[in-house]
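As you look at this complex, bear in mind that one protein chain is not there, while each of the others sits in place.
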Amino acid sequence: KTLRVGVSNDALSMDPIASSDNPSIMTQLLIYDQLVHPSKDGTKLEPGLAESWKVSADGKEYRFTLRSNAKFSNGRTVTAADVVYSLKRAAGEKSQWGRFFRPITSYEIVDDRTVVMKLDQPFTPMLNNLALFSASILPAALMEEQGEKFFDKPVGAGPFVLEQWNRGAKQVFTRNSNYWKEGKPAIDGAELQIIGEDNSRVLKLKAGELDAIVGVPFNQVASLKSDNSLNVGIAPVFRAELVQLNTSKKPFDDERIRRALNYAVDKDALVKGILRGNGRVATSSLPVMAYHNDDLKPYPYDVAKAKSLLQEAGYSGGLKLTLLVPSGSVTHRQVASAIQANLREAGVAVELQTIEASSMFSTTKAGNYEMALSYTTSDTIDPDQLVGFTAVNPERANAFHTQWKDARVNELYELERRTLDGPDRGKMFQEIESRVHDGAPFIFLYNQAETFASRKNVEGFQVLPTSNYSLEDVTVK
Amino acid sequence: MPIAIYCLNRLVQLIPVLIGITLIAFLLLRVMPGDPATLILGSRGTAADIAKLNAQLGLDQPLWRQYLLFLKDIATGSFGESIAYKASVGPLIWERLWPTIWLVLFSTVMAVVLTVPLALLAAVRRGSVADAGIKLFFIVAMSMPSFWLGILLVLLLSIVVPVFPVSGYGDTILERLHHLVLPSLVIALATAALTVRSLRSSVIAVLSADYVDTARSKGLRSRQVLWRHVLRNSLMSTISVLGVHTSWVIGGTVVIETLFGIPGLGSLLVSSISARDYPMVQGLTVTFAVLVVLINLLTDLAYVAVDPRVKLS
Amino acid sequence: MITGASSPLLRVDSLQVRFGSGKDAVTAVDNASFNIAPGEVFGLVGESGSGKSATCRSLIRLYGGSIASLPKGSITFNGRDLVRLSDKELTEIRGAEIAMIFQDPMSALNPTMRIGDQIGESLRRHQNLSSRAARERALHLLRSVGVTAPERRLDNYPHHFSGGMRQRVLIALALACRPKLLIADEPTTALDVTVQQQILRLILDLRQQTNLAVLLVTHDLGVVAQTCDRVAVMYAGRIVETGTTRQIFRRPAHPYTRALLNALPSSAGRKDTLAPIEGEPPSLAAPPSGCRFHPRCPLAVDACKQAEHVLRAVEPGHESACIRVGELGC
Amino acid sequence: MLIEPLLEIRDVSKTFPQPRTLLEVLARQPKRTLHALRGVSLMLRPGETLGIVGESGCGKSTLGRCLAGLHTPEGGEILWRRQPLSDIRRADRSRRIQMVFQDPYSSLNPRMTIAQMLDEVLFVHAPSMSSAERRDRTDSLLQMVGLSPGLKNRLPHAFSGGQRQRISIARALALEPEVLVADEPVSALDVSVQAQIINLLESLREKLGISIIFIAHDLNVVRHISHRVAVMYLGQIVETAATETLFGNPQHPYTQALLSAIPVPDPDIRSLQVGVQGELPDPLSPPPGCGFSTRCPFVMDKCEKPIPEFFDSGGEHHVRCIRAHSSTFSVPA
Partner (left out) sequence: MISPVARERWIKFSRNLNLQLGLFMLGLLVFAIFVFPVLIAHDPLAVDFDSALIPPGADHWFGTDDLGRDVLARVAAAGLVDLQVVTVCVFVPFVIGSTIGLVSGYIGGVVDTLLMRLVDILWAFPFYVLVISIVGALGPSVGNMYLAFSMVVWISFARIVRGEVLLAKRQEYVQAAQVLGFSHIRIMARHVLPNVITPAIVFMMADVVLTILGVTSLGFLGLGIQPPTPEWGVMIAEGRNFILDGWWVSLFPGLAIVYVGITFTLLGDGLDDFLRPKG
């Protein structure tokens, strides 16, 4: 049986160290495997290719033991050498995710199945980072041999093998018969069909042309639920919807403006009207996950306050701003219109600019924007990733391309990473969260749930807290 | 071999057009705002990095050399490097070319199948209810935006009465035909709106031509007159209308492919535009233009096949 | 030579042809009667718009446009009334017994069909010839109308032919099934005089060989004089005079015929002024009452305005519609 | 009587290059040209009507259009009272030579009323005239050609062919030209109307003293109206003479054939003897020698080489035929 899944965007690359877009990441998680995995509920880590691991008491040494039956799809056994090669590559110059692995200063291959990593100083997120897609274990020898060509026909140790990739159309997977997990995956193969328009995806599911889809428009959730042939799921995911504000540009360099914008948007209405209640108003750029700061209150909807802040900042005469909106997503389009209508009331004229979702990231990264409607999802179950991503500057994304800078946040970030997991570390995260809230480099919108739907004959299809979908447990009747 | 000479002639005539096409596509990219190197590197890139990449892309060269480089890229079939896909544009376009060609072909066949009987009926029964009905139908068809008609057809023929797939593109030929029925129908209706009009009026004109009277005076039955004498001569002007219109059809695939999720050139153009993938846009523009030029060539040949008079010139 | 009376091949009686409808209705032919004997060349002359083409086209129902109603009157051809035949029955007669050639040879041949096929089509339709036999016969026909190297020409398209050659091809085509009557609607008007001479000669020669009757439409009185046995003169949709060619030219019995002959720049020499007919031909949509020529007629009297259109015999075989024919002095 | 010629055409030739395809250009194939006029010489005296006849495509219109300035001849020259016509400004030239065209249906701008048409001519050429003066002149012009000024606010489609030809004549005469080139002005008209126009042209010529170049293919008409006649064949003049001389004693075999081909409107003189076989040769590749040699019943070997010179058989009768040079020449019965 082959499972046909409708997704909205195509992957760009199969190279785990060169990807930061969700479609690429999700495909990579299907074909590659890592040493450890987040558990399905998003609360702890589980063994992956490593059947066990040991962390030294000082937190400076990690010892992994690989499974004896861990094999790549071409039948070769996964060895310690592959692990070292892959992680060194992930920490290398070319990697977009180098910082996540550079704390490892040396590797030791004890035997084929045992590898030891050494750190100069403790690095608490380390284990979580090894669960990232970018820490996927690749076959060293094959990669050496093929170079970049490897990614045209990648070989991994994950549950599926990428059989065919028609760019912009679909990805076809077959079951990896060498997958270490006994009897998994349960289906013979899968097909990811790229269907940009949400509506087409829903229609195709209804028409039986797809078995499952992710990203059901919220306004259709209710009507799909009433369809007997479908299962509709709503998964709480580690995700936050934001409007990035480019603080390196005027007027966003002024905190008052940024706060005013937060006051001017009626987030409750968005959750109610657009999400149809499937979410909650966001308090910061961090999703509701471990160590969430429950004391923070969202910016209330207060046009008068917004106006007075704008006036204070010297923009009483009105403002003209542009907002980048990713194409394809209905929800984003609706939210954008609503934001536009909201801001108009505060005297801010917004011009919407639709832009292909996959190029959103590179555009904001290049700094060519004023405001951008976007979101973050966590690939790990530890807040460290998103803190580094959305709050710290300089860091990989310079506070998610807003260029916002807060010395205390940077300091806390350094500290948190050296502190062992526990309440103390939690406090640091909470402080960071409240500083982000106050500094308002984003308009914090909401934390939405992920919607998905499948036909009744599909069982086990679900979206994980890390926003990806695991297909290995899916069965099709 | 007059036909061979004719073809050769047409091919020689293509040379300046092809040069012009590449030149325009090239200039289009150069006048676009934004610097490809900055786009590729993002804010990570230092000024030095950007300069290096610009040199790598040849953007530091004088314009004419850039153009020659572009021609070289075309000649090697690579068309440059896509920014979004980080791969050569040429093979990506090649992969996407076929769905578009199938779509155009299929819709043209459909349009012709629709056009000939309806136009003949309307012309022969000029002024009748059938004529008025056909006219009204195609005025409406012509005025309908293709995307709207597509949505309506999907609703009707994929959801309410699920006969055709909602969107996508199959693997086998049969599957593809099945997937292409609705999108082709949308295009074919718009095309037929034009060709029915044109064929109808040329049939009417031909019906009063002297040689049709000659044919009738021979005692041929009206059906024989219609098929042997009227149709062939009327088709000529319709072929040129169709030829001009293929440029529209090919352009229209942009909308239709996006709507029906067909992985062809059109949907690639739309996503590349949004992604600011300039080399891809440039390659696609050239490809589209060359397609049109080739189809015009085919039209001319069809014309030659129908009209013996143009053979020599 | 008065053959018409005995056993006419074609007898047209009170023919009326109307075009258009409602206010735009035009009576192109009104109360036309004439007959043609086998082997006779019958001329129909008149100015542009006088209804010559409408008359002869209506004989085989090729009106070249929308007709208001079926022609009134009767058309008896070889004992059968063509007006009463169904369309299908008429196609059996077209081409087989009555053939037609048209004014403009440049546009009367299908430009996309080989000459041989165009001729063969008629043969295959009426004589059930095989395509090989039809080709043989087409070859023969082309040779007989004086097309040089007919073997080669058979596979040519019309655009390879000059105007005169095309008219020859059209004649071959018309005569393919040995019709009894050839309707020639201004067959030489579009041609140069030297070529006109050749074509007229050809038609007369063929008539000689096959006892073909010809209805020759023309506005050139010279052509009439040179070719026709009998003539009918049309004015504004009506036949105003019929007679043998000599009667018409020597003793014209209608003022219009007379004026027409006088208006010719004569070949006899340079006269100081011509004698034109004043005014313009009337519109057929609103023709003058009575005798339609009366507004331009130098002899018109009040009675002409009410005169009914009747052809009266002036002498045997010579009829005129003028009520003052007695006073014309012929 | 040696009256100074008004217009002298000397050895004028006009060619039309045929379009070549790019491939032919690249293959360096020679240009193909259509020689519409090949060394035409003629002259026109004041007050005279010169008839030009010939079969379709022989270059009659091209000659007329060269005179009217619509074509520029490649070779030879046209002199206006000894002054090259090419030196005269366009506007001045148009005040001297005017033209009437063949097709009464396309020679009037379908979107201008008759009054506008005539008014425009006066407005352009006599800017000093007041609009009232122009109105008067328009009316008198219309009256001159026998039209009622009451019709002047109509568009051309409201007029019959003969009336339109009258309007064309009025428009041409508005400039009071000295020469009127009439390119088949009556061939599209019916006999009865044709006679009206011919009479009109005759009377205007007499009244205004203009010269007329009358192009036609109807020999009877030409014979009626012309003082002198030139016969053209394949871009060349083959014979010129005073009208009666030409018709009474045609010397060129082509002229003879042409004359014999006119159907005489007399049933007692039936003469459908075919005088000349075949049709006009392809003007793109005319025969090297005498143009008529391919159809001439008297053709000899000598005809096929050089183009024969004009032979003056006396009394301004010129013939381009080698048989006219020889003493054995005789008019065939």
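For clarity, chains are labelled A, B, C and D in written order, and residue numbers in each chain start from 1.
The rule we apply is simple: a residue touches a chain if its C-beta (ideal position, glycine included) is under 8 Å from a C-beta of that chain, and two chains touch if they have at least 3 such contacts.
Just so we're clear, the structure is a prediction, and the values are computed from it rather than from any experiment.
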*Report, in label order, the displayed chains that the undisplayed chain touches.*
A, B, D
_Absent-chain contact - pick from A:Ser223, A:Ser316 or A:Asn457_ = A:Ser223
*asked:* Considering the complete complex, identify which of D:Arg38, D:Arg171 or D:His252 is in touch with the unshown chain.
replied: D:Arg171
*asked:* One chain is left out of this view; which of D:Thr49, D:Gln98, D:Gln236 or D:Ser293 touches it in the full complex?
replied: D:Gln98
*Consider the whole complex, including the chain that is not shown, and state which of B:Gly20, B:Gly77 or B:Gly133 touches that chain.*
B:Gly20
_Can you say which of A:Val110, A:Ala141 or A:Ala341 touches the chain missing from this structure?_
A:Ala341
*Contact footprint on chain A, counting only the chain that is left out*: 197-199, 217, 219-220, 223, 269, 272-274, 327, 330, 333-334, 336-338, 340-342, 344, 351-354
_In the complete complex, the non-displayed chain touches which residues of chain D?_
65, 68-70, 90-95, 97-99, 101-103, 105-113, 120-121, 124-125, 153-158, 168, 171-172, 175
*Mind listing the chain B residues that contact the chain we can't see here?*
16-17, 20-21, 24, 28-29, 31-33, 139-140, 142-148, 151-152, 155, 159, 247-248, 250-252, 254-255, 258, 269-270, 273-274, 278, 281, 284-285, 288-290, 292-293, 296
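The working rule: only the chains that are shown with their structure count from here on.
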_Between chain A and chain D, centroid-to-centroid distance (C-alpha), Å_ = 89
*So how far apart, in whole Å, are chain A and chain B when each is placed at the average of its C-alpha atoms?*
40
*Could you tell me the distance, in whole angstrom, between the mean C-alpha positions of chain C and chain D?*
32
_Contacts with two or more other chains, residues of chain B listed in rising order_ = none
*asked:* Quick check of your reading of the touch definition: is the inter-chain graph here a line, ring, star, complete or other?
replied: other
*Return all touching chain pairs.*
A-B, B-C, B-D, C-D
*Inside the complex, what are the residues of chain D that reach chain C?*
55-56, 160, 162-163, 190-196, 198-199, 202-203, 217-221, 223-225, 243-244, 257-258, 260-272, 274-277, 279-280
*How about chain B: which of its residues touch chain D in the complex?*
5, 8-9, 12-13, 313
*Which residues, counting only chain B, touch chain A once they are in their complex?*
34, 38-39, 41-44, 84-86, 92, 95-96, 154, 158-159, 162, 165-169, 258-259, 261, 263, 267-268, 271, 273-277
